[in-house]
Structures are given as structure tokens and as C-alpha cells.
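All protein chains but one are shown at their positions in the complex.
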Amino acid sequence: MLSKLGRIDSRVLYLILLIAFIVPLLCPLGLPMIISDEIKRTYDLIESLPEGSRVVVSFDLSPGGYDELAPACAAVFNHMAMKGLRLIGMSFWDAGPSLLDRSLAGSLYVDKEYGDDYVNLGFLAGGENAMAAAARDIRGAFPSDFHDNPTANMPIFEGVQSLKDVEMVIVVATGNPGVPEWIRQVGDPMGVPIATIVIAGLVADYAPYIQSKQLIGMIPGLRGAAGYESLIDMLGRGTAGLDAQSVAHLMILIFVLVGNIVYFAERSREKEESAKEGAA
Amino acid sequence: MLRTATLAVTFLAGIIVILAFFFDVGFLATAEARVQDWGVIVAAFALAMASINLVQVNIRRISSSDDATEKICAVVLLAALVVMSIIGLTQGPTSDTYNVLFDGIMAPGQSTVWALGVFYISSAAYRAFRVKNVDAGLLLFSSAFVMLGAVPIGEVIWSGIPAVSQWIVDVPNMAGMRGMLIGAGIGAFSGGLRLLLGIDRTEVG
Amino acid sequence: MNMSTSVSVWLAALVTIGLISFVFKENFYYRIVESLYVGVSAGHAIVLGWGNIRNLAIRPLGEGNVAVIIPIILGLMLFTRYFEKWHRVSRIPTGFLMGLGAGLSMRGIVGSQIIEQIKACYVSLNSINNILIVVGTFAVLSYFFFTVEHDGFVGKSATLGRWFMMLCFGAAYGSTVTGRISLFVGRLQFLLGDWLGILQ
Partner (left out) sequence: MIQGRQFTLLLFLVMSVIMLYAGNYVRKGKKTIKIRRLSAVEAIPEAIGRATEAGRPVHFSPGLAAITGLDAPQTFAGISLLRYIAKLTARYDVRLIVTIRQPAVLPLAQETIRQSYLEEGKFDALSQVDVMFLSNQQFAYAAAASGVIMREKPAASFLFGAFWAENLMLAEVGTQVDAYQISGTASIGQVPFFVTTTDYCLIGEELYAAAASLTADEVFLGAILGQDICKGIMVALLVVGVIVTAVGSDLFVRLLSL
């Protein structure tokens, strides 16, 4: 029985996992959610900004991570829109601008004035260098936006020359270039507070920047979205996916557990057998 | 001659942004701005070039492969590349047709490929994640708490799980990551220095 | 049930299913879908790269800014790679980009990744957590000394460092699992919700 379990086909595991995902999506369990300090700090910072403040949102992500980050972006954008903050979007990953358009369209910003309350500047090639260039002279780096409108006379940029003139930067990140580059080129040298909406896989990596306060806040993926949704009292997809996440996590841990039971059982049997052989 | 020119250009590009960072001198600031703006333009060319490289590789795949599937895949890839480029260059990247291709193929394609990782994680969890020694034990301990801390079910199992999970990330993980961050920073600095001065055998190009 | 009628949703569903099928068995359908998405992604890079070239080089050139001719020439030099005789010329613009990147990261790393991180360790040693932060950073750094044999004090410190790293890797492993699960939940929400309309 145990050795059979040890040789189980991976596809059987995949099927079990697939079921573990689908069932709670169809029949939610309604488990409560957790709000971590980093999420709360991001919320507080946005809450503290006066109306009309300008926040740069850098959409540095691949479509690969978009599903995980979109609910959190929606929640944060809604919060910003309710507070009357102005959003300057830009991207240093080529898929960023299109995804930012989708995110804005799904948020409360759709009812606001484009070019005055929010703008999507599009993509700039070259990673860290492009960030530094945009930080130094934002309209110089983006003479026109993603929809090819000239930025020279957009009201949102009144009084903004470099990124020193904005109140906050939110980096939406799935990897590099992303958070460390923003800290190096903008956060530390220009003294602008940086928060991030980041895939869960990078949360552990960025912990040192949180403790050193080079990063003010961090919203981790879908879990962060669920927390933020409850903070602004607008439940959405983040909350809806939580149960499926719970069950899937549990399933993976059960796999680890069963795998180890099989491993130790087989090892002790092998030991017994070799002891018997030794005796014979 | 060419090698000298390459080394000089590499060195100058790097040293200008370094000096401008430390010294507040007018001409350095101007030079930095110039170099950075040029960098964006050259990087844009490089981005397009990477795709052209893909074209080259796939044309070779069509002409040299014996496998029919290989040939078909290469043709499909090239066709997709050409169609996407033409639509994007003529109608712009925010046009309706372009958005259909972006939302219909590119975005779901990449996010599914990433999401597939969950299957390999599950079978590796079952087959390979063995508590063979102290290392593996610590790794399992911390990953189990972090996983359970990330979802509501953890709190249902034991109310202390979110706190333990947060502590692991904020204290031991933070300290370890910081050590690695400083070490890797020194490594990257050393690599950069060798590159700027042309003493790396893995030289540019 | 409200099944989607949008072309892009249907296309996305077919792509998603094709790629998922790969984990059960590699198949022709998967290969085609993969080629499609790699091709489209490369096309997208060309389009956005061209957008930058147009906005920052061609238009300013048309407006009389002659200096942009330099980066245009540098950019075009990249293409010499495809000509046997001239391929080395492409090293000049590559060198320019790499030198620029190296300079930017070097100037940033010393402050942000080294000094700020060491400074954040200057805490009062009045709690176990603070002591662990200092000890952990020290121990991990000592693990990465390569010209010193791991004996005696260094050996003990390095072993401790290794344990700290294992806790890190565990945390990273755990949070990556969370990330991948979230992504898959996202794909299923798309398939069951946006496409099939079974979810609310």
C-alpha cells in the first residue's frame, strides 16, 4: 500500500489539486481574512495624503503576474479615486501599459477626467536607466502618453518637473526591474516614499527594505487584495478567491506530509530488511 | 581599434552616471541627462532587435528541422509575430484588434504558463520535499507556517499561525535576506567594476 | 449561466486550456498555443520599442533636435550583428547599454543595498528579535566568505548562517506557493467566471 503511494502518477496529484481549487470556488466557505501591518501602513499613507496629491503608479509587471495583482490594484485605485488623489501611471515592462489601461477601466477612475485626474504614460525601454531618466524629467521621458496624446500641457503635470514633486510612488511589481531599482534611483536619492503591490513570491525577499523603511508599505498579491478590500469596505475578487486558496494551500501541505510518511516508512522497512539480511 | 572604442564607450557611459550621482556640477548633470536619454533610445532598438533574433532562429528552424511539428510551430510563431507587429505599427497598441490579440493570447498565455508552476510544486511537494536533515527541517518548518499564515484557514487551524508566520518573515527571514542582499550587492558591484574597466572575460557583445 | 460572447474571452479560454493541457501530456495543441503566444509577445515588444523610438528619436529629429542622431546611429549599429564582416560593431552600443546599467546599479547599490541595510541593523539590543536580526545578518555574511575555510568560529557562524538561510528559503518557498496558487485561482476565475459564467 505504502509503496504504491510512493509511485503514484503525478497526474493523479494534479487532478486532486484541480478539484481542491474548483470546489471552494463554486461553493465558498466564507473564512475570515487577515490584514497585516504592511497593508495597513499603505492604507494609512494613502489616507493621509491631501486631495489632489499626485501618486506615481509604476506598472512593472508581466501578464504572468497580472491575475495575482489585479484585485489589489483595483482596491488601491478605488481608494485613491475616493480620496481624490491623482494617478500618474507609467511602466518599464512592455506589457505594463495595456494592463494598466485594463486596471484603470475597472476602477473608479473611469468616471474621472483623463489628463487631469489620471494619465497612462505608457512604456519606456531600458529598465533601471529608463526609471532614472523618467524620475529626472518626467515629461521629457514621456513626451506623449500611451494613447499618443502630448503630455506638455496636461493639467496633471502642473508644477511637476521631476519625481521629487510627487507625494508617493506605488510600484506594482512581478520582478526586476522593480522595487530595488525604484528604491535605488528614486526612493533613497529623492526621498519619495515608496510602497509596493507585489506578487506573494517576492514578499520574503523585500522584508529587509520594509524593516529599513526604504519601503513604506507592501500589499502581497491576492491576500493583500482581500485585506485592502475589507479596509475600504468594497469586497471584490480578492476576497472571492480566498477560500480556494485556503484549500489549495492545505492540499499542498498534505502532499508534503503524506510524501514524508511514505519516505520514512519505506526507509525504516529498508533498514529492517537490511538488518534481517545482515543477521542471515 | 574597435575593441578600444567599445571599452571607451562602456567606461564613459558608466563613469558619467556615477560621477553625476556624487558631484553637483552643471556639466555632469547635463552629460548624465544626455546619456540617460540616449540609453532609453538605444534600449528601445535593442528590444526590437531581440525579436528579430527570434525571427532568425525560427527561420532556421523551418529550414533545418526534420520534424513537421517543429516546422509548423515555427511558422505559427512567425505569423503571430508579423501579424501583431503590423497591427500594432499601423493601428497602434491601443486599437481594438490589437487589444483582442493582447487580451486573447499574450496575457492569458503568460499568466497560464506562470500558474502551471502550481502543479510542479504539488508533485515536488509530494515526491521531493523530504525532511532528510536539519536544513530541510528548517525549510519545511518555515514554509509550512508562511503558507498557512497567508490564508484564512491557517487561523482556523490555530489562532497563533498568522503571528508566527509574520514573525518568521519579519525576523529570521529578514535577517537572512539582508545578509544575502549585502553579499549579492558586493558581488554585483564587483561585476560592474570589472565590466566598466574591461577586465571581465565575459566581455560585452 | 451567461457564457461569454466576446472574441478575446474565447480566444483566451482556448489558450488557457491549451497550456494547462501540457501538465497532463505534451501535445500538438499545446505546442501551437505556445508558439502563438511567444510570437505575439515578441510582436508586442517590437511595437512598443518602435513607439519609444518614434517619440524620443524620430519626432525630435523632425523638430530639429540633431543630437538624437547619435543614439539612432548607436541603435542601428546593433543590427550589424547580422553581418559576418561587421558583427563586432554591435558591441559598441551593447557596451554603452551595459556600461550605463553597471554605473547606475553600482551607484545605487552602495547606498541602498549596503549602507542603508547595515544602518538598519544599528538597533538597541534590548529584545530577542533585535539580537536575532544582527546575529542573522552577521552569520549569513560569514557563510559567503570563500577564501576562509569553515572551521572553528567561522565554521560555527557559517552553519548558523546556513540555518538562517534555510528559514529564508522556506519563507520564499511558502510565499511562492501562495503566489502560484493565486495565479491559478485567477485562471480558474477567468474560465469559470468570465468565460463560462458559472461564478457570480
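Note that the chains take the letters A, B and C in the order they are written out, and that residue 1 is the start of every chain.
The definition used in the following text is that a residue touches a chain if its C-beta (ideal position, glycine included) is under 8 Å from a C-beta of that chain, and two chains touch if they have at least 3 such contacts.
Keep in mind the model is a prediction, meaning the values are calculated, not measured.
The omitted chain makes contact with just one of the residues C:123, C:160 or C:198: C:123.
For the chain left out of this panel, the touching residue among C:50, C:96 or C:169 is C:169. Touch with the chain omitted from the figure is made, among C:52, C:142 or C:189, by C:142.
Of the residues in chain C, those that touch the hidden partner chain are 22, 26, 31, 34, 38, 94, 101, 106-107, 110-111, 114-115, 118-119, 121-125, 134, 137-138, 141-142, 144-150, 165-166, 169-170, 172-173, 176.
Where chain B meets the chain that is not shown, the touching residues are 18, 21-24, 54, 57, 113-114, 116-117, 120-121, 123-124, 127-129, 135-136, 139, 143, 180, 182-184, 186-187, 189-191, 193-194, 197, 199-202, 204-205.
In this text, only the chains that are shown with their structure count from here on.
Taken as a contact graph, the chains are fully connected, with every chain touching every other chain. Once the centre of each chain is set as its mean CA position, chain B and chain C turn out to be 2 Å apart. Chain geometry summary: the mean Cα position of chain A and that of chain B are 16 Å apart.
Chain contacts: chain B has residues 17, 21, 36-37, 39-40, 42-44, 46-47, 93, 99, 102-103, 106-111, 113-115, 118-119, 121, 140, 144, 146-147, 150-151, 169-170, 173-174, 177-178, 181 touching two or more partner chains.
For chain A, residues touching at least two other chains, in rising order: 14, 64-65, 67, 94-95, 97, 124-127, 129, 132, 141, 189, 200, 203-205, 208, 211, 220, 223, 245, 248-249, 252. By the touch criterion given at the top, residues 11, 14, 21-22, 25-26, 64-65, 67-68, 70, 94-95, 97, 122-129, 132, 141-144, 180-181, 183-185, 187-189, 199-205, 208, 211-214, 220-223, 237, 240-241, 244-245, 248-249, 252 of chain A touch chain C in their complex.
Chain B contributes residues 2, 5-7, 9-18, 21-22, 34-52, 54, 56, 69, 72-74, 76-85, 88-89, 93, 98-121, 134-136, 138-147, 150-151, 167-186, 188-189, 191-193, 195-196, 204-205 to its touches with chain C in the complex. Listing the residues of chain C that touch chain A in their complex gives 23-24, 41, 44-45, 48-49, 51-52, 55-56, 59-60, 97, 100-101, 104-105, 108-109, 111-113, 116-117, 119-120, 133, 168, 171-172, 174-190, 192, 198-199.
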